[in-house]
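Just passing along the structure, written as structure tokens.
Every protein chain except one is present and positioned as in the full complex.
This part shows subunit A:
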Amino acid sequence: MSWQTYVDDHLMCDLGDEQRLTAAAIIGQDGSVWAQSANFPQLKPEEIEGINKDFTEPGTLAPTGLFINGAKYMVIQGEPNAVIRGKKGAGGVTIKKTTQALVFGIYEDPVTPGQCNMVVERLGDYLIESGL
């Protein structure tokens, strides 16, 4: 199973009614991209750093906001050292931390935050079980 297959088949899967996430990626915690979907935005090094820091010290991103290639997301309730969730209008992002990587899922209306969470976190849990 290549990383790209994980993104294409599992993250960008059909959620029902031909709906999918807008973009998804699996990125190492050092910033290296393991695989990404076609239109996933380019993350800047300081943004990855901010995300890593927020996982270890929750609350650092909330005052300033979560940035993904310059697009600002408002940080909402996540799970310390496991999940960061951000909201931008009717869409948003879910970031799940695994042992060595970060799984990203970006969604827009009409996909709901719950659906994005399920997809991203389920894959993340599977990777954690496999030691990745």
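Here, contacts are C-beta pairs under 8 Å (C-beta built on N, C-alpha and C of every residue); 3 or more make two chains touch, one makes a residue touch a chain; residues count from 1.
We adopt the following convention: contacts and distances are computed from a predicted model.
Peer 1: Considering the UniProt annotation of the chain absent from this complex, which name among "Glycosylphosphatidylinositol anchor attachment 1", "Actin-related protein 7", "Multifunctional methyltransferase subunit TRM112-like protein" or "Cytosolic iron-sulfur assembly component 2B" applies?
Peer 2: Per the UniProt record, that chain is "Actin-related protein 7".
Peer 1: With the missing chain put back, one of A:Ser2, A:Ser32 or A:Gln77 would touch it. Which one?
Peer 2: A:Gln77
Peer 1: Just name the one of A:Thr5, A:Gln42 or A:Thr64 that touches the chain not displayed here.
Peer 2: A:Thr64
Peer 1: Tell me which stretches of subunit A touch the chain missing from the display.
Peer 2: 59, 62-65, 74, 76-77, 79, 85, 87, 112-114, 117-118, 121-122
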